[in-house]
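Reviewing the structure listed below.
Complex shown without one protein chain; remaining protein chains in place.
As written, the chain order gives the labels A and B, with residue 1 at the start of each chain.
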């Protein structure tokens, strides 16, 4: 049985919101990883947990995200807690927000029903707004083009599980690095571990310069390339994201680049020995199905890691690690 | 620890439906208030409850009402019970009612799955119809222009919590008194306590005469006015509801009155000392956000009171107050 965090360590997140990967200190990050490992050990050994017994989580998804919603809800239930759910499509707007109510009012009401709030919104800044309205901890499950910190946390956790550590890893990030919320959150966490990074994208979708510059200033070794094959030859981790048609000015321009960024058997064959492939999912065609059987194809294991990471966040922010 | 109701008291609601505020006797009303206080004490002191352990509540929302639905579901879970949910928009009609099935048949089926049924419908009389089909208790969570008894009950509970008692209170009801389901339910409960009432509305949206007459015949002192400032000068409670544009024959007519019924700092300044402001929520702009910091602004506390009230109703109707 793995060790759980000490009471002193737990103070680092107790009563806190989790809004952005960037806000997390390295000590908080390590605490989350340790607690997730502790809970995963409990899951693997089928120990019944009561850490959130009698507690309620509000699962407020103002845009659909089945994967994230279900893994938060499963996490709360694995901790012995209960869940109340709002799951809406933009067309639906079943919630009172449809009646012209502000998010602030809606959250202030729900805050009185529950012990912790998970919020997903298509609007950047919504999680921050929710956190200001609520007395209970708020966890950001994605706010438009803003942040998606729990995804970045499970990405880090996956690297630890696949390789034993994050330090010293060379991480190639592939795809839409310009608009990709996931990769932006992730590089801020990787930075803590001093990882070398390779940014692989079509020129139109390069990592924003202010991020690249900030990383370099903090001493991170950053390479930028459009050549996927060259990148995988030296990467320990390949983090794949989707390149969307609508990001390109014309269908021709999209067609001209898209095949260069598909991870298939040829790319796997060119990869450094032991390279892991990660993907936040859902995958459309940016990773060929034939790659699924490759030992380093970690994306489904990565998705499953969402449960212990979210268990850790729910229990730590509410001060309920038992 | 507050006292729970006696077994004799509990008999007053055991096996009963809660369909209309008007049907409730004063003894039942007092029982609900006492039981809600008992459960709120448990919540505040974080006593884990098992009163509905192993029981299931059907949360059947045939029209969206996030606030009411979530507070019923949280109430059931705080009692240790489970919930199965239908939450539909008119466009969705995911339920079997979309296949041409009657509400009677749908309820008769669900009745066999659960221990208590909460039903919300856009159709007046739906809760009554559900109660006729079900053997288990049915609680009306709003049926169109019909009743919304649990809202009225939490309103009364809020007055008790804010002022210690309901008797002797002068209650001003503001807004759309003609069509407002909420205020119609509420006056029938206030009547039990002999409260004086002031009805504040534009002339187009006055309280229906049959209600006003009935109250007067039962000895209730009723004033009617269009002057909000005069009303708040003598009211102990101001109960605010929304005035909807669509109730007026023309935009001009609406514009001409709407500003006279907004509760803002000026109105608060003119209010009797200690006046409480209640609102069933959601609020759009009928109470200025600046009023939220006023000590008497009770509307968010009021919303939170929905949980102990609904706990009381679930446990009393099923005979499970432990």
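Here, a contact is a pair of C-beta atoms (placed from the backbone, for glycine too) under 8 Å apart; a residue touches a chain by one contact, two chains touch by 3 or more.
For clarity, every value in this text was computed on a predicted model and none was experimentally measured.
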Selected from B:106, B:119 or B:138 as touching the chain missing from the view = B:106
Task = Please pick, from A:177, A:205 or A:307, the residue that touches the omitted chain in the full complex.
result = A:307
Task = Write the list of chain A residues that the hidden chain touches.
result = 46, 48-49, 64-67, 70-71, 73-74, 77-78, 80, 85, 87, 89, 91-92, 281-284, 300-301, 303-304, 306-307
Task = Quickly run down the residues of chain B that touch the omitted chain.
result = 53-54, 56, 58, 82, 84-86, 91-92, 94-96, 98-101, 105-106, 108-110, 112-114
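Note that only the chains that are shown with their structure count from here on.
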Key: chain A and chain B: spacing of chain centres that average the CA atoms, whole Å   = 40
